[in-house]
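Structure in structure tokens, see below.
Only one protein chain is missing; all other protein chains are in place.
Going in written order, the chains are labelled A, B and C, and every chain counts its residues from 1.
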Amino acid sequence: MTDVVRFGLIGAGTIGRVHADNLARRVDGARLVAVADIDRKAAEACAASCGAEAFTSDAELVARPDVDAVAVCTPPETHAGIIEAAAAAGKHIFCEKPLERTLEAADQAIAAAGKAKVKLFVAFNRRFDPHFLHLRDAIQAGRIGRPLLLHFVARDPVASLGNLPRPAGDLFLSTTIHELDFAGYLVGEPVESVYATGGVMKEGATIDDPDTAVTALRFPSGVSATLDNSRLSAHGYDQRIEAYGTAGMITAGNLRGDDTRTIDATGDHRAGAMDFFADRYRESYIAEMAAFARCVLEDTPPPVTPAEARTAQVLAHAAHRSYVEGRVVAVSEFR
Amino acid sequence: MTDVVRFGLIGAGTIGRVHADNLARRVDGARLVAVADIDRKAAEACAASCGAEAFTSDAELVARPDVDAVAVCTPPETHAGIIEAAAAAGKHIFCEKPLERTLEAADQAIAAAGKAKVKLFVAFNRRFDPHFLHLRDAIQAGRIGRPLLLHFVARDPVASLGNLPRPAGDLFLSTTIHELDFAGYLVGEPVESVYATGGVMKEGATIDDPDTAVTALRFPSGVSATLDNSRLSAHGYDQRIEAYGTAGMITAGNLRGDDTRTIDATGDHRAGAMDFFADRYRESYIAEMAAFARCVLEDTPPPVTPAEARTAQVLAHAAHRSYVEGRVVAVSEFR
Amino acid sequence: MTDVVRFGLIGAGTIGRVHADNLARRVDGARLVAVADIDRKAAEACAASCGAEAFTSDAELVARPDVDAVAVCTPPETHAGIIEAAAAAGKHIFCEKPLERTLEAADQAIAAAGKAKVKLFVAFNRRFDPHFLHLRDAIQAGRIGRPLLLHFVARDPVASLGNLPRPAGDLFLSTTIHELDFAGYLVGEPVESVYATGGVMKEGATIDDPDTAVTALRFPSGVSATLDNSRLSAHGYDQRIEAYGTAGMITAGNLRGDDTRTIDATGDHRAGAMDFFADRYRESYIAEMAAFARCVLEDTPPPVTPAEARTAQVLAHAAHRSYVEGRVVAVSEFR
Partner (left out) sequence: MTDVVRFGLIGAGTIGRVHADNLARRVDGARLVAVADIDRKAAEACAASCGAEAFTSDAELVARPDVDAVAVCTPPETHAGIIEAAAAAGKHIFCEKPLERTLEAADQAIAAAGKAKVKLFVAFNRRFDPHFLHLRDAIQAGRIGRPLLLHFVARDPVASLGNLPRPAGDLFLSTTIHELDFAGYLVGEPVESVYATGGVMKEGATIDDPDTAVTALRFPSGVSATLDNSRLSAHGYDQRIEAYGTAGMITAGNLRGDDTRTIDATGDHRAGAMDFFADRYRESYIAEMAAFARCVLEDTPPPVTPAEARTAQVLAHAAHRSYVEGRVVAVSEFR
């Protein structure tokens, strides 16, 4: 292998194009050589803008000898299949969260990567956001003493909510999963039980999956965390953490695009939130890809392990079960 | 009756002295004429500083013909007895929260006041705080659309936490009860179910009641609320509300004593929180007493009704049951 | 003399009523016994609301044996006459700023008080504002090292600006004088020279005195201060200080009436400034009066000396001369 990881990217949708653009221009130790999408136009447009070759077949891309690693940016239910094919071809795997739609499929993917001895990294980008990292470092340095309570806010702009059918549990599996991962990452204990409530709150929604929910986590030591998630945010992309401990509290506030402030007869006004997740988390997407490239080049464990990715997925399933059944769900219910 | 309500105050502890001081100096339509405490020194000191007469017997105070209304500032488990005596004597009643320690006693108190046709007002002072009121008015005016999620923070300074025995459920009944009341006040629906978790988090604590807990409320419409309570705050008295709705969000932030800001080589520093609840809520204590005096003078229903006070107490009992049994508790379990 | 200072207040206009209300209800060590105003209705209304006796003649009020001290709240050009009469009658004097309209009259007033050995206190209330005091204490404690630059903002709501004729130099003498006093108070050196510029910026103004100006002060050590004053503020009453020194900076920010914050699709909104100076500076008016009462009762020098009041007035005259002549004015030009 050279001193750079050559990537083939599968799935040229919104997040796929973010990663492709970064791989082509901003990630140390990475190069983008191929892009695949079943939609030929999408594949070609993305590949062209990134100086890469376009494919419509995953299999063809995976088979390329000049591809060292695959970036999986397709819908969750396709992940295991692609991961197994990539692993069989000896390619390392960068995979968008969640690992898979079902736990069974996730376990197959993990087993395949393990057997092939390739890296499997699931992209929990919050772990690479400089603001959240600063918060985590401060907690680990003891700035707030022992953590007691955490509160997460993660709200998506309502504009991003279509009326396309979504699989049951999608809110938890696609959105909450970030906070489910990060909460454990901050507390350093496995979650004991999960409670989730909320609803389909959008006027006239025809989709059954909740668009707004609160999830409460209990850790064995008595620490708890609440996760506030919604896909109906009128005020943009709202992403915050508050951690409260025996010596004080720390927050990572929401980011805004510009720092001016206007005061007039109607009040004191500042810009609100950003609108687009890829702007808010721009640095984290570059950093996570660089971290993955580094773990491939240096042959070290990925900075998010398959076991951690599975744990977050279990919590998402537990949250959904709690939401559906209206009861507290012990994590031990999931193997 | 004159154009002023003449008060006898029972219980000259911390909160009793706050109310006595306000009654003596700051509440329009009120006058303090008598103070009772089983501790003669406490009664006399308080009475002297307020130009009132001191008693050691509640009964004697309640019997005074120059007392129009009684302010009950004793421990919760004594409330029903005092309320029944006061009602029997035809006195109106201002009562510190919670209404009582048990629901049975609360119901006896409500019945006694109802039978005697005297006002019974339970002092949920958050409803009279100008900042929280402004938030509520804005919500009612539609500023955030339909509310979807609420988050409350209410943390007491660790310095206020002694190691005296506290009855089981005290955190919920004495502290959380404020947010339990206010959440319903904001949402305008009865709570459907309650989930609480947390723990005795203080190092070396010898008391069984939790000092830190999260309570999640589910409302029938799918709205939810999370309440973050703790008695271990190292950074002072922390009291906040965030309400998120279909059109945006509104927050009432924590207050600090002074508004200067210092920036030096170590960062950007401001004063933290206030230390004492009576400073933070100074205006609310005056306003709630004035509102009570007004309802007596104008013979209108009290601004917090006995039924509302009972509802908050039910929720506190439900939260405690949930905490103890580790399950979601339907409010319908309580009659 | 008793243990309380009995006040006669002269001038029942806006600021006079603020002081009367405080003297009647909120100032330890003070009592209001008499109110005089040439407008009988004004005198009677103010006196009635404060439980004091009404007069239309200053002389009559000053002659009262039950008056220990006089509070002078009339227009500046009447101050010297009243002070001389009060001093002759052996009354202590609390006088609104500025001391007088001209330096000659100010000197006569100072001389009269000195000869009669009565206290003469000019009410620079910023020195008693808790936020500004906290800033000053922090500076004196070395929090920012040696001060290098100061910046003051003091803007009055445009609503307070009438089109009544104002004497030349009124902006500097009535408004800027607060910052001229406070700047010297913070730096601890006499000002060396003054430069002021600005203009009559109000559209269609028929008054010659500037409504908006910047004043720059030079201190002998090289420290400088800029004062930003305006009577055209559309956003309310805006009062701030920034002090920058060798070890950092400190600011006292503007105050707002309520602490809620709304975030919606149009941005992040908070309440702007307060509208009324007597709300913004409520505590300072009580504190300065209490400090004056204390200096009378304890026979100590007033917390603002006549010499300090004269210095601030000299600076206001220097600023006006600089504004008119378009040049830097040395303070030494004024005796």
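The rule we apply is simple: contacts are C-beta pairs under 8 Å (C-beta built on N, C-alpha and C of every residue); 3 or more make two chains touch, one makes a residue touch a chain.
Keep in mind it's a predicted model, so treat the numbers as computed, not measured.
Per the touch definition above, the residue from A:V33, A:M249, A:A273 or A:A312 contacting the chain not shown is A:M249. When the whole complex is considered, the residue among B:A273, B:V314 or B:V329 that touches the unshown chain is B:A273. Screening C:V200, C:A265, C:A278 or C:L297 for touch with the missing chain picks out C:V200.
Only one of the listed residues, C:C46, C:M249, C:I263 or C:A293, touches the absent chain: C:M249. Residues touching the missing chain, restricted to chain A, are 130-131, 134-135, 138, 143-144, 247-253, 255, 258-265 (touch as defined at the top). For chain C, the list of residues touching the undisplayed chain reads 145-146, 148-149, 151, 153, 155, 193, 195, 197-201, 203, 210, 212-214, 216, 218, 221-226, 228, 230, 232-235, 238, 244, 246-249, 326-328.
Where chain B meets the chain that is not shown, the touching residues are 234-236, 238, 256, 263-273.
The rule is short, and it goes like this: only the chains that are shown with their structure count from here on.
With chains reduced to the mean position of their C-alpha atoms, the one farthest from chain A is C.
Separation between the centroids of chain B and chain C, computed from CA atoms only, is 41 Å.
Per-chain CA centroids place chain A at a distance of 59 Å from chain C.
Counting only residues that touch two or more partner chains, chain A has 234-235, 238.
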